[in-house]
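The complex appears here without one of its protein chains, the remainder shown in place.
Moving on, here comes chain A:
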Amino acid sequence: QVLLSKNYEKALEEIDENLIYWPRFIRHKCKQRFTKITQYLIRIRKLTLKRQRKLVPLRRKIERRENRREEKALIAAQLDNAIEKELLERLKQDTYGDIYNFPIHAFDKALQQQEAESESESEAEREEEEEDDEDKREFVEAEDSELSDFEDMDKLETSSEEEQEEEEEVEKKASHSKSKGKTPLKGPARRKRPYIEIEYEEETEPGTKTKAA
């Protein structure tokens, strides 16, 4: 083996000298091979200076395992329920402030306020307080069912005139705040809200506003 010089031209000459008695064609091919080798060595050196893509082999078994586990985790996660629960929690904890005027929460706040202060309410309020204390959920459902049937007008003895006024106001509010909402939902929401809204706004408006602020 002959070590060629580092200089490209000198190396070519050395090839010629060493293969002096070989046919011309062979010498030519040899020089071509040498040229190619030097070129790719140059390219390698240039490339290593730039960023190179690192190829990481995928392991089939592991990929399959991870995909399967991901599916199972997705099922176990029950994302929709979790998100809904979290949103309701936030609603309860009043992170949304005054945007959503749902009476139950306002009513609870009103209760707390009224318990702290002196008592001077009407009978209707007292009745509903007791019900609320016992079982919130039943109260909600009962009221919803009652109101949806529009049967029991006894509890809501507040004057009908105010009802109508405030119904319109509340409806306008609803349409403004939920301008992006889906229209079919507006129907029942609008139906139920104004009715319950009335009590809330009458009794506790100043109270809730201070609390929210």
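As a convention for this text, contacts are C-beta pairs under 8 Å (C-beta built on N, C-alpha and C of every residue); 3 or more make two chains touch, one makes a residue touch a chain; residues count from 1.
The rule we apply is simple: contacts and distances are computed from a predicted model.
Per UniProt, the protein behind the absent chain is "Ribosome production factor 1"; the candidates were "X-ray repair cross-complementing protein 5", "SMCR8 protein", "Ribosome production factor 1" or "Oligosaccharyltransferase complex subunit".
On the side of chain A, touch with the chain left out of the figure occurs at residues 51, 53, 62, 66-67, 69-70, 72-74, 76-77, 79-80, 82-84, 86-88, 90-91, 96-97, 99-100, 102-105, 140, 144, 177-178, 180-182, 185, 188-189, 192.
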